[in-house]
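Every protein chain but one is kept in place in this view of the complex.
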Amino acid sequence: MEIAGHPIGATTFAVIAGPCSVVTADQTVRVAQRVNEAGATMFRGGAYKPRSNPRSFQGLGDRGLALLAEAKAQTGLPIVTELLDVRDLELVLAVADILQVGSRNMHNAPLLKALGQTDCPVLLKRGLAATIEETIFAADYVRGEGNQRVVLCERGIRTFESSYRFTLDLTAVPILQERSGLPVFVDPSHAPGRRDLVTRLSKTAAAIGADGLIVEVDEHPDQAPCDGPQQLRSEDFASYLREVYRVAGAEGRRVLRATEPESASRSG
Amino acid sequence: MEIAGHPIGATTFAVIAGPCSVVTADQTVRVAQRVNEAGATMFRGGAYKPRSNPRSFQGLGDRGLALLAEAKAQTGLPIVTELLDVRDLELVLAVADILQVGSRNMHNAPLLKALGQTDCPVLLKRGLAATIEETIFAADYVRGEGNQRVVLCERGIRTFESSYRFTLDLTAVPILQERSGLPVFVDPSHAPGRRDLVTRLSKTAAAIGADGLIVEVDEHPDQAPCDGPQQLRSEDFASYLREVYRVAGAEGRRVLRATEPESASRSG
Amino acid sequence: MEIAGHPIGATTFAVIAGPCSVVTADQTVRVAQRVNEAGATMFRGGAYKPRSNPRSFQGLGDRGLALLAEAKAQTGLPIVTELLDVRDLELVLAVADILQVGSRNMHNAPLLKALGQTDCPVLLKRGLAATIEETIFAADYVRGEGNQRVVLCERGIRTFESSYRFTLDLTAVPILQERSGLPVFVDPSHAPGRRDLVTRLSKTAAAIGADGLIVEVDEHPDQAPCDGPQQLRSEDFASYLREVYRVAGAEGRRVLRATEPESASRSG
Partner (left out) sequence: MEIAGHPIGATTFAVIAGPCSVVTADQTVRVAQRVNEAGATMFRGGAYKPRSNPRSFQGLGDRGLALLAEAKAQTGLPIVTELLDVRDLELVLAVADILQVGSRNMHNAPLLKALGQTDCPVLLKRGLAATIEETIFAADYVRGEGNQRVVLCERGIRTFESSYRFTLDLTAVPILQERSGLPVFVDPSHAPGRRDLVTRLSKTAAAIGADGLIVEVDEHPDQAPCDGPQQLRSEDFASYLREVYRVAGAEGRRVLRATEPESASRSG
């Protein structure tokens, strides 16, 4: 499966990184530059935010899309962003290289069908209480309309344990790959809800054989309007990525850098 | 809260009954007449069906809405039906007296907000892994836009137990009532997935203090395109309703019959 | 099945009531007298307490058994108490009319087998994450050794919901009855962890068709060394029991009072 010029799945390993929410042009572009220099594959950023509480920050909406377009113009990184409302499809398609469907929308059949009628790749997150079978059915809602480029994403399921937010279900990764024939990514940020566990969980995702990661990184996470405690600091991202790419490489994966690392090009 | 001329909540008990899916005009009207004669409060029927598997029956869509309109014309029963796609809102509003939001859409904020901008009452089902707090937040998405007439509905949560489909969480009923200030109904059909447990679960719902039920009834459930095994047979509905209304009455609730029962009017 | 002179199951309804822990002779005897006068069927009291935290109150042990014996001597009520350690079997057998196995011991095969070799009835609580099938297997550990008098007890399962302690799974009651052929009781106290929900849950248990209840009642619950917030006050127990017995009676059950109520004998 090729997405934005990258071969995704099977023998490669991709990292999609960026802030939970885009808030200002400066923040968005600076984080995009950082993750680009560090060697990420694509840039993610939230314009429309799915929130349990209607009084929580809901994202910048279409103004956020403009910031993502700016980040893409500056860095060349492909853009991954979430579509919340089927009526915003055209707007989001104009900016996104991958349309993300969040776990709360995994059962939203009209949204999935509408995405199936585009030719834009879809990153489909497993619902927080969705079985493996239901997750594949959701992909089938997209594929059944014609669009075959679906990437699944394990992001943690809801269990009785309350010491962290969701239980990252790494066993699901090889089973989803085997049963769906699709690439499977892991989101290591939302489940623990703690920055200090993100590196370890990212490495376990690489060790289990995931095809990539989608990870939250921000400049000043502690000032972020949402999910601050779980976001990596952009200044730590390069060393994070080295550790993760080392494990992915040891598992026989070719890592997909949008830009070759400076040291590599120097030595070349 | 008044809905379709009925005072809902606190001191009354309502029963919304009808088939999982409307399939033909004959079936729809006959079931509506049966539940009307038996003393139900409103009629339910699915035109748009939320299904996990895209290859399962998805409902008749707008043709189904026409069947519901016919049932209303024949019986006078208020109509409860599910809105799956926010783009169908106007179509569904033309027929529905209560718009149902299914458990798979409880986290669909754009849909909830759109409903909040109508003045049509909303029956909001708890998500299959939604906490009590998240369920009330979903109601707040509707209420925050201005529409205060939200009825919550417990329909079973997902647990480890696999002897039935979902675990009906009756403890949630008084807690949801207390924390939200809203009426709380129970769906006794989907959780057990077995017709023979529906009467018992309906009585427990009345005993716990629920404000009403939404229950599936069909003429020939074993020929239904979905959820056949859990639907009551329409010929059994009158005796079902007597048992449930007896418990609700013993709990101090006034039962809301759309039509007075024949025996009552004869004896009157 | 006859236990302590009472026919248990099918057409009758029993209520086992008493404090979480026995603490003093005065408390134990006074609560026993209260529940006896109100019309309970048996007396329960904890001498050995299963606690998650080793630093929590662990019960009076064998001194507690002496208090239970005193309560029995004063009221004639049969005694239900928990056996925690298989090495205490003889001691507990000397006092108990029913040996209780707590949910934490449902998978304790050596304990279950030892009980199966006695002729003392066993009240076996479902484990907090035990399936219906595993619960019946646990009963089979007892029955396989010869002792057929096992009463199952639903006490709430562990789910993602954190607004209360455990999710009372009332659907399990008829399924356990059907599959095991055994009487099934409900513990309405531990799951909600809140006194004000105990009456409602007890009534739903009667409505679903349970064969009885085991409920916590104490004189001064707010001073109790454990589980205070969920225990009924003994002064409220008579009105509680009237409400519960009314529902059980409406469901066609004959209620099992150890002592006929004073008003009844006066009127007789």
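Letters are used for the chains, namely A, B and C, taken in the order the chains are written, and counting of residues starts over at 1 for each.
We take it that a residue touches a chain if its C-beta (ideal position, glycine included) is under 8 Å from a C-beta of that chain, and two chains touch if they have at least 3 such contacts.
Since the structure is predicted, the reported quantities are computational estimates derived from the model, not experimental observations.
S.K.: Consider the whole complex, including the chain that is not shown, and state which of A:H107, A:K125 or A:K203 touches that chain.
M.R.: Answer from the full complex: A:K203 touches the omitted chain.
S.K.: Among A:L65, A:L168, A:V184 or A:L256, single out the residue that touches the unshown chain.
M.R.: The one listed residue touching the chain not shown is A:L168.
S.K.: Of A:A17, A:V35 or A:I132, which one is in contact with the hidden chain?
M.R.: Considering the complete complex, A:I132 is the one touching the chain left out.
S.K.: Given the full complex, what residues of subunit C touch the hidden partner chain?
M.R.: 50-55, 58, 84-87, 104-105, 107-110, 127-129, 133-134, 137, 140-141, 144, 158
S.K.: Mind pulling the subunit B residues that touch the left-out chain?
M.R.: Touch set of subunit B with respect to the missing chain: 129, 158-160, 162.
S.K.: Touching the missing chain, which residues of subunit A?
M.R.: Interface residues of subunit A facing the absent chain: 129, 131-133, 157, 159-164, 167-172, 174-175, 191-192, 197, 200-201, 203-204, 206-209, 246-247, 250.
Going forward, only the chains that are shown with their structure count from here on.
S.K.: If you average the C-alpha positions per chain, which one ends up nearest the average over all of them?
M.R.: B
S.K.: Return the distance between the CA-based centres of subunit A and subunit B, expressed in whole Å.
M.R.: 37
S.K.: Taking the mean of the C-alpha atoms as each chain's centre, how many Å separate subunit A from subunit C?
M.R.: One centre to the other, that is 51 Å.
S.K.: Touching at least two other chains at once: which residues of subunit C meet that condition?
M.R.: Those would be 129, 159-160, 162.
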